[in-house]
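One protein chain omitted, others in place.
Chain lettering (A, B and C) follows the sequence in which the chains are written, and residue indices restart at 1 in each chain.
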Amino acid sequence: MTTSGNHRDRVAASLARQGMLRQLGVELRRVEPGLVELWLPYSDKVTQQQEGFHGGAMGAVADVAGGYAGLTVAPEGMEVVTVEYKINFLASFKGGALRAIGKVAKPGKRLIITTAEVIHVADDGKESACALMQQTLMPVPKTY
Amino acid sequence: MTTSGNHRDRVAASLARQGMLRQLGVELRRVEPGLVELWLPYSDKVTQQQEGFHGGAMGAVADVAGGYAGLTVAPEGMEVVTVEYKINFLASFKGGALRAIGKVAKPGKRLIITTAEVIHVADDGKESACALMQQTLMPVPKTY
Amino acid sequence: MTTSGNHRDRVAASLARQGMLRQLGVELRRVEPGLVELWLPYSDKVTQQQEGFHGGAMGAVADVAGGYAGLTVAPEGMEVVTVEYKINFLASFKGGALRAIGKVAKPGKRLIITTAEVIHVADDGKESACALMQQTLMPVPKTY
Partner (left out) sequence: MTTSGNHRDRVAASLARQGMLRQLGVELRRVEPGLVELWLPYSDKVTQQQEGFHGGAMGAVADVAGGYAGLTVAPEGMEVVTVEYKINFLASFKGGALRAIGKVAKPGKRLIITTAEVIHVADDGKESACALMQQTLMPVPKTY
């Protein structure tokens, strides 16, 4: 039986192993079958030349949110690797935090297709669309 | 008159302002009209759960290499923002460094199209294809 | 004042001028602010080597549905051109028809971002996900 608890453990265990995401400050907020939400608080570790969130940070949280959404529908003992993704940047923001919500659009044994929305949450709670991603994942045997 | 020296100053000045890239350890290696090469040495700041380079790190150096290649062809007083990019991950590697080479495919006043290759360089100098990116940039007035 | 009727006229007038879409048999089904739905009935004009709908046909209806959704939010006297799109093919089908639903994700003066879903409708009415697209449009002055 698969529960949300199992999904969360699986995703959290993988996230804890990711040096880059720890470094940037990425937090796991929600795990459901086919859906994962990550948060990334603003800090000087994630900025570009105009002090907004760096595209690389938006790309990383979108990629990982989509990837973990895919992981929740991958068979036991498998993990997923990103084959490719495409991301549109909609606006740039300073301060607050990024919410990245990854969702499975099409599960599959050979490939999993996902989308992710990145939303900026200002300190006063105001939400604004930030980036939109579409991604292809491939299940592979877990080797660690 | 535009010289490679001016291009390098322009790119280096922007790179120095990017908190995230400093944090990850990105280095500027080559700047020519329409071409920029960045290096990213392996460290625990750029790893995923299997200890290889994180896709987010490959995405960030590809995005930035393409973006700076575009900056070398943007009018004076303008900088560029990433509209969107698409990246394919070809293989995963541990150790060594990543070389990201961004090139302008089509310059333009309203939009600039670029590509980037990310190549892994092992400690013994062996090079392997790592990722391939295609990107759309938009020139915007520089505001800082 | 903008009404759905005006939107429909604007989209229909453009569609009538498109030789390729007439050739393939594309039909306009629904026009709302920020949303356009097209249909493409199965015929030997739209098949690939295994007699399913050709990826090129799915790509064309997705591109055009997204583009016309963008047209509904573009200023009067402007039309839109496709800067780029990215499409994932989810499954292949014979017979029936394709529904392509384009939606504006982010309107804008310089760029408009859209998504499109392509859904297969079998002769018995059964619907299946077929393709998923994400697209960047640019408003340009209408020249005809």
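Throughout what follows, a contact is a pair of C-beta atoms (placed from the backbone, for glycine too) under 8 Å apart; a residue touches a chain by one contact, two chains touch by 3 or more.
All values reported here derive from a predicted model rather than from experimental measurement.
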| query | Residues of subunit A in contact with the chain that isn't shown? | reply | 83-84, 86, 110-111, 136, 138
| field | Interface with the undisplayed chain - residues on subunit B | value | 86, 88, 90, 105-106, 113, 115, 129, 132, 134, 136
| field | For subunit C, residues in touch with the removed chain | value | 14-15, 17-21, 23-24, 44-51, 54-57, 59-61, 63-64, 67, 79, 81-89, 92, 143-144
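By our rule, only the chains that are shown with their structure count from here on.
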| field | subunit B onto subunit C, rotation angle from CA fit, given as a multiple of 5 degrees | value | 180
| note | Per contact tally, chains sharing the most pairs are A-B
| remark: Relative to subunit C, the most remote chain by C-alpha centroid is chain B
| Chain nearest the overall Cα centroid | A
| query | In angstrom, rounded to a whole number, how far apart do the mean CA points of subunit A and subunit C lie? | reply | 29
| query | With chain centres defined as C-alpha means, what is the inter-centre distance between subunit B and subunit C in Å? | reply | 34
| message | How many angstrom lie between the centres of subunit A and subunit B, each centre taken as the mean Cα position? | response | 22
| query | In subunit A, which residues are in touch with two or more of the other chains? | reply | 86, 88
